[in-house]
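For this view, one protein chain was removed and the others were kept in their places.
Letters A and B name the chains as they come in the text, with residue numbers starting at 1 for each one.
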Amino acid sequence: MAAVLPATKVAFRPAVGTRLMAGPAPTAGFERIDDHQRRLGARPAGGAALIDVIEQSGLRGRGGAWFPTWRKWAAVAKSSDGRSVVVVNASEGEPLSAKDRTLVTLRPHLVLDGAVLAAETLGANDIVVYLSRGSRTTERALEQALKERSGARLREPPIRVVRTAHRYIAGESSAVVNRGSGGLSKPRFSLRRSAEKGINDQPTLIQNAETLAHVAMIARYGSAWFRKLGTEASPGTALMTVCGNVGRPGVYEVDLGAQLGGVIEAAGGTVSPAPGALLGGYFGTWLDPSWLDGLPLDVDRLRTTYKTAFGCGVLAVLPQGACGVVEATRVLTYLAAETSGQCGPCVNGLGALSEAMERIAASEATFTDIDHVRRWMEMVRGRGACHHPDGAVGQLASALTVFNDHLRAHLNGQRCYGTAVAGFPQPPSPGRGWQ
Amino acid sequence: MPGHFLAAAVSTAGPSWYWYATRGLGVSTLIVLTGTVVIGIVTAVRWSGQTTPAFVAADMHRNLSLIAVLLLAAHIVTTVLDPFAHISVRDVIIPVGAAYRPVWLGFGVVATDILIAVIATSLLRERIGPRLWRWLHWAAYTSWPLAVVHGLGTGSDARAPWLIAVVVSCVAAVLLAFIERIRRGRLITLPIRAAGGIAAALFLFFAGTWAISGPLQVGWAAKAGTPPVKPVAVAKPGPVHPGPGGFSDPLVGTMVRDPSGNTQISMRDTVDTALTISIRSPNSSETLPTVTVNRDKRVLCSVPATVGATLYVVCGATRLTVSFSGPSSALTSGGQITGRLITSGPLN
Partner (left out) sequence: MAVNDKVQRQLRVNPILCNGFGYCAEIVPELISLDDWGFPIVSSRPIEDDKLLGLARRAVATCPRLALLIEETVPAATRR
């Protein structure tokens, strides 16, 4: 049942691109402002022209949605009358992802440069770094970087840090707005987007930390430079967190023009024949093992040809003997426990799905379980105040398709050999608190 | 004011029809309010009948509450118009210091205020937002017990069997519904539901013992602060001839002649019986007889009179004539006589 990598090696386009991660080695810790300015030059000024540069660069949001960055900025600029808010989303509630933490810890000034550029371009007078309490190292690095900036008298708008509980859903834009306005990190329902009405009812730009780091480089080197790597639809580089069945798990900066096989190779290759992988984190999609080599990283091709998405750049490779159905159920159960408990369809739907899938994963399914699962997946889509149920259902649906033979075996009552397997990260226990 | 007119028109011996109306309207309000609370609870516990859709209960709750408000308004208006209890518009707004059973009336005022707030916010729901509306609506739970206590405290029928039956039924209905309400709920709400249950039990205990020892006993009216009814003064009748014009009344009296020829006449006005007139023939130093006009023991005037066919007297600002009509035998030698008093104005 588990597919095996082909014996012949395919030549991959070099997957690693070094832009954000250029500079001192990761072991050197966070890059101080003097080194940062010496290496990259002073921060250029923002302004309305920057939106055009970003449009030409084709930069897309690296938080998972891959929304064209210039369009987000334009929407905020349209609603802004001089009072808007820029939020650096570094909360990274996805348990498998480490890229934002890593970036903020090692290159905080790159991220902050991008934030200030956005603030200057959009006329924002409030910059918020939205950080979860998950990593003390990151918090300390950020604090030091902010101290350095204020000490350097750079004439920038004030930057404040808003901490949130380390919850999966805390990164949802309406949860960011809620917490940033002094409330809980729970999503809120609104007919208006945060670009129009966000923190303290002001137009708010919520941008992933990595995206802002790219902005800081584009502002220095231009859009043509940015497009030298990547593809037409997905220019530039992106950070990926590679984990699971690979030789050297970690955060890698990849050229978006490369293929997935190159990424796995850069991460030390698979340790054992991989029966599949999860791309994009817990809201992502499962990959058939035959895709692991040649899967392009271009956002449009992923969507149209493979019905999958890059998401937040997590690649979790299954080890030999793992069962995709079992792992998908674990993820689903975790996500069901991580709802904010506010919307009936999500709380009830994910709960019911989790219950039925647990029985299926244990090969103890009743007659109706799989029909219920298919019915409830459609019933729950799009009916929450945020995208939490959609992401959970998308992940499950892809697992049921990709691991269809596993599924049929489970439904026939065959015990799966992949009940508890080492080498694949397990979902953490659900978080506590909402602030 | 029409009220006073009507009150005067009816026999002054008892309370006006407003008093009866307000008592009836008060009881009706309590019954409809009870229905509102019970049906409100029915919607909250998501009861739905076999053939009735659930939203019918929601609509019925709304309609009943509006009827209750109408009855309440009529109850308040008739109370204010009624002259018996001296409850004014001020007492409807300020829950303390009324002349009539102030504490229990105050409860009614507070219950009304809460009810008005709840209904106003419900009609303006879309403007005030869901959370504020919910919190205010919960306050409706407090207006009903206040209304019950108000009814027992201020009402005059507390000991009447029919009223006791009505109140017991209402309390039973709300109690049963409330128990159903606090029985269900998520674990998180358990503290609030338990607190609600305790509050209801306390209310039953204290209100029940108060009702039995208070309104249901004889003598409650006085203890409750019913203002004493002022004794209807045996009306000092007004003057018989109030004026401003004069009058003409028959007189009766006696004449006495003594051997020396002196005459003394005493007469009483038969219509204005407090008026008496005495006439004395002149003594050695006088030429004219003296007429004294008295009202009861009070001397109105004592003046010489001009003699002619009648006696002419000026008493204060009033001119009088006193004439004698007979019998002639008595007029000559003494005895019972009659006469007439004619005045140009009042003699009060």
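Just so it is clear, a contact is a pair of C-beta atoms (placed from the backbone, for glycine too) under 8 Å apart; a residue touches a chain by one contact, two chains touch by 3 or more.
For clarity, every value in this text was computed on a predicted model and none was experimentally measured.
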{"item": "Options A:G222, A:G294 or A:G344, residue touching the unrepresented chain", "value": "A:G344"}
{"item": "Interface with the unshown chain - residue positions in chain B", "value": "43, 46, 53-55, 58-59, 125-126, 129-130, 133"}
{"item": "Chain not shown, touching residues in chain A", "value": "187-189, 191, 342-346, 348-349, 352, 375-376, 379, 383-385"}
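The rule we apply is simple: only the chains that are shown with their structure count from here on.
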{"item": "Separation of chain A from chain B, taking each centre as the mean of its C-alpha atoms, in whole Å", "value": "79"}
